[in-house]
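Every protein chain but one is kept in place in this view of the complex.
First chain written, first letter: the chains are A and B, and each begins at residue 1.
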């Protein structure tokens, strides 16, 4: 049992409030991702939970027990750091063994524990090396092994993949879910990479300026972002944002794109007649022929392949830029005039002034098993 | 294509004495046409930056020749080569504002002020740095500095634009749209550009052709599409493409009417002999062991496929990445829809022979791509 509960936690540095009255509950066995730009307070939050810094106000409960005033070494959590934080004067083995040594485990138990976790992370062949003799990927795995070795019920991972190259990051991202799942630990995972957040989190807490702006499943965050800022943070390429003023006719609510009335499917009554911003995910747009309902004309400016997708930069009749993304095999155009259409169900509307999302096209709140 | 913009012929680069020092670039020959965007792609130490620095004139050519626009330039001073460069470390002039930095070369060329202002304004709009034109480099973020440095290079009317890791520090939210705009800008003006990058995503997005380098040797020089479909060897195959190509070692088996590629754990991919052209068949059957590769998006789930077990299933909003335990290793699949599969779920995968890449086990050179010989 190691649920985590933060109650009205406040942390200030001098006059600056880094965490502002933050409350959060993480269920036993859940992986919660803290996502946000640097300076959002994610790392501070993690350190408060670890006990290496103290909150100014509020309570921290681990497994239902009040740990606010308990020293770090008695909290029984595991933590991996962004810069690895390996002990440079110890071998990889001694690094990994250090949490077990703190418990005064016997030599045999330590050896067995280190070797099994090292094998799992594929670093069993470099255990005798000092950190400086390890590659970046091996350092990162050593740091992870050190966090995992004591089987802590609560695992704090502070952007552990940030300092490794793209290929290793990808590899680790696919390897982590099983590692974490097999340990049954409750995990708090900090990242600035939305892909990691969506791939690893049962839920994602989007933070900025010391406050959680939205808390939900990857599905909720992606499909129903609370505001424009959050919508912009998830997705590659970034969501298209265009100023519109929705209106209503006999067929429903529509917006003007390239001087064409594009009808939207969604509960957008509240948006009619207001200054809004429409959010169109690049993958919700597709090249179609002129006759398709809602198709609007654009000029293709450049085609830039992105991994297994093709991203096209197009310009509307009124000179606004839109990015369209499609699977590599799908129909599209590399230059000249074209028509594109919106998957009307996935359009998002935001209030122009506040940036808040309008409408209630709620997705069922499901805790997706696939990200576990 | 029109006349060649730059020709590199038989260029070697040694650091230290010739033939004894560190051999950073090995016998490099390349021809780049006017109006082309070429990416030099490779990991650090592959020789791509040395090549760029030799073209720019910051590094001596140990052997061979470089000509730009038909003119031999490799012995000229950098300033006489008429190339514009955006540096990886930005190298903006600290005492000048962003505007003055961008206008510097134009002013030196004695362009009228109105023209300079107009050019700066248009590039600044393209790169979204209009609001920081009057700021100094030290007071803007890394991403903004990089955009200013790019602007300073793009604004010039040079025979050749060299861009060293031009977009590494860009804000992720801006990256896709700036790629589109910069590509459009270069193409519209018919500029010739060489960019150096370690990021294959960047190279694929911007370049007409990619030169993949490793260990100082040019591995392949072709369009992104061809590199993806017909990688010359195992290195290019696994280096270009994200997620990377799945590779497995296989034994070639020959049963009646079938070619079997036998994988660990007793698994086997069986194909009709007719799935391959006769020369490919001969090549395969001549070998005992090969390395097979398949791109993640080309792996299909199908009932009659080979069994695998899901080890991760990650939905990223517009794609699903699935990893599966397969043949003693890990197999990655990419699907464009959202796939709902539990961890540990059994699946069956099949690989269409037309998406199968076969490499020589010893040299890593490609043997065949689908039906065709490499």
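Basically, a contact is a pair of C-beta atoms (placed from the backbone, for glycine too) under 8 Å apart; a residue touches a chain by one contact, two chains touch by 3 or more.
To be clear about the criterion, contacts and distances are computed from a predicted model.
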Seminar exercise, completed: Name check vs UniProt for the chain missing from the figure, options "Acyl carrier protein", "Heme/copper-type cytochrome/quinol oxidase subunit 4", "Binding-protein-dependent transport systems inner membrane component" or "3-isopropylmalate dehydratase", returns "Binding-protein-dependent transport systems inner membrane component"
For this session: From the listed residues A:36, A:55, A:78 or A:225, report the one that touches the chain absent from this view.
Result: A:78
Problem set entry | Options B:16, B:70 or B:142, residue touching the unrepresented chain | B:16
Exercise. Which chain A residues touch the hidden chain?
Worked result: 47, 50-52, 71-79, 81, 83-89, 98-99, 102-103, 130-132, 139, 146, 150
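In this section, only the chains that are shown with their structure count from here on.
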Exercise. So, what's the distance in Å between the C-alpha centres of chain B and chain A?
Worked result: 27
Exercise. Where on chain A does chain B make contact in their complex?
Worked result: 166-167, 170, 173-178, 181, 194-195, 198-200, 218-219, 222, 232-238, 281-283, 301-309, 311-313, 321, 323, 325, 327-328, 368-372
Seminar exercise, completed: In their shared complex, chain A is touched by residues of chain B numbered 172-177, 179-181, 183-184, 187, 199, 201, 204-206, 224, 241-244, 296-297, 311-319, 321, 323, 330, 332, 334, 336, 339-343
